[in-house]
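In this view, the complex is presented without one of its protein chains, the others remaining in place.
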Amino acid sequence: MRINRRRYLTQKVAKILIWMAALSTMGVMALIVLQVLSEGIPVLSPRFFLESPRSMGREGGIFSTIIGTIALTVVAIVVATPLGVGTAIFLGEYTREGRISRVIRFGIGCLAGVPSIIFGLFGFVFFVIYLNMGWSILSGGLALAAMILPTIICTAEEALKAIPYSFREVSYSLGGTKWETVTRAILPNAMPGIFTGIILGVCRSIEETAVVILTAGSSLIIPTSLFSPVRTMSVHFYILAREGISMEMAYGTGAALILLVLFVNIVANWRLNRYIRKRA
Amino acid sequence: MSLRNKVSIKEFSFYYGSIPALKSINLEIRANEIFAIFGPARSGKTTLLKSLNRLTDLTYGTNHNGTIFLEGKDIYDPKVSLTQLRRRVGIVFDLPIPLPMSIYENVAYGPSLGGTTQKKRLDETVEKALRSGVLWEEVKDRLHTSALRLSGGQQQRLCIARILALEPEVLLLDEPCSGLDPISTASIEETLTRLKKEYTIVLVPHNIQQASRVADRAGFFLNGELIEEGTAYQIFTGPKEKQTEDYVTGRFG
Partner (left out) sequence: MEFKEKFIEKILLLIAFSSISILALIAFFIFGEGLPLIWKIGPKAFLFGERWVPSQGSFGILPMIVGSFWVTFGALLLGIPLGLACAIFLCEWTPPWAGMILRSAIQVLAGIPSVIYGFWGLVVLVPLVRNYLGGPGLSILSGSLILSIMILPTIISISEDSLKALPPSYKAGALALGATHWETIWRVLVPAARSGIVASIILGMGRALGETMAMIMILGNAVKMPSSFLDSARTLTTNIGIEMGYATGDHRQALFATGVILFLIIMFLNALAIVLSRRRVG
């Protein structure tokens, strides 16, 4: 009996510790988000979003950095999505497990672990200097595309894997070719998963700072072409906070960043649910 | 080879890796008959059906010996177009597998792959196929709703209609009524007897009773071998082989 009591006591203690771990994780999340939002939301106003920063960001709003964020993200997604989904289709549908697929998977696994500062260095020598594109939307977008590529490939591959084998069998049995099977029976059903990967890519592009600072510059001027340098919201936030330009503006920008990422996630979930419901 | 032989299987063996699933099968299937392939589980029935339109090609690491002729043409000839072959030899699987799209899109899937893009032609094809599959009356008002919302029996008839939309010459049905209720089963069997006029049908029945109700001729498979073939009446009332008799009378195993 004594031994049993001890065993249940251990279990009780373990349970309490695990609950504490879970609660503190939730607590830390709440602390960070609430602190930034509570200081930052009062700064937000329509003018904050619609005016460009003045005197280094001490005054005005963050308009040009919103444009910068959107421009870089769009370039990154437009480049990375076809490459990533194409690679996933190749891996999932066009090659069986073998040496080629193993090499490709290993390479992608490694790429996924490369730290963002390395993507920044690479983007700097390759796009900015070697290809002579300068600090620009294009350089930054391409470097970000390289960074989010593994995410898009992995989520797309998972999505393809989740499609039952029987759908493929049905499509082939109705006289479908491989490509017809992929585009008509498989991709439409894998869309929600692929879309999730793209959204992850969007969020990573929005929040990335190291890559962007080294490849897109930090100009506050509203860009006019793909070759214009830009500053994103994250970079703006970083410069405001680190150089102590304006705490108020930093909080405002930080709150806007958090809200943007949350907004993207919520909208994505909502669209996703609608898509799934429409097909069921 | 008489012209009435739609499909001729000659010395056909099939292997998954090194494991044989079919052993030297010789079998003729005549035009416009219902041929029943029956036997216990894992005797190679599904493998034979999938070999007839080379769906087995989708599985990696398989081999075959001997060959199969469709209207006198070798289907394993390297020049054969697989997409054409599968349109000529359609298959319905044991479980209904509607694609997650609308009823209309399911039936139109095959014809639209073939290049039928005119809306009007496609509409006609879909209606005709659904009528032959005896599903039209039940779904004509909701063609554009998801096929997943149909009942099991309706889904299987949809799968039959989906194949019929391609107007194949040979129809392969792999236990199409397993998992269906008796009423759905009766309605599918009735459909089959009507389709016989236009198609050659190879059916794996889900029990002996079904085979004896609808088949013209039948073949008994056991462990990848064709033990005996003959008219359905002869096979089910007076089989020549002991193994067939044991199976038919339920004394098997």
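Per-chain numbering from 1; labels A and B assigned in written order.
The rule is simple: a contact is a pair of C-beta atoms (placed from the backbone, for glycine too) under 8 Å apart; a residue touches a chain by one contact, two chains touch by 3 or more.
Note that the structure is predicted; figures quoted are calculated from it, not measured.
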{"item": "Candidates A:8, A:49 or A:270 - the one touching the absent chain", "value": "A:8"}
{"item": "Contact residue for the chain not shown (choose from A:48, A:63, A:126 or A:275)", "value": "A:126"}
{"item": "Contact partner of the left-out chain, one of A:94, A:227 or A:270", "value": "A:94"}
{"item": "Contact footprint on chain A, counting only the chain that is left out", "value": "7-8, 10-11, 14-15, 17-19, 21-22, 24-26, 28-33, 35-36, 82-84, 86-87, 89-91, 94, 103-104, 106-122, 124-126, 130, 146, 149, 153, 177-179, 203, 206-210, 213-214, 234, 237-238, 241-242, 250, 254, 257-258, 261-262, 265"}
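As a working rule, only the chains that are shown with their structure count from here on.
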{"item": "Residues of chain A defined as touching chain B within the complex", "value": "96, 166-177, 180, 184-185, 188-189, 279-280"}
{"item": "Chain B residues within the chain A interface of the complex", "value": "53, 55, 58, 60, 82-84, 86-87, 90-91, 93, 95, 97, 99-101, 109-110, 113-114, 146, 148, 162-163, 166"}
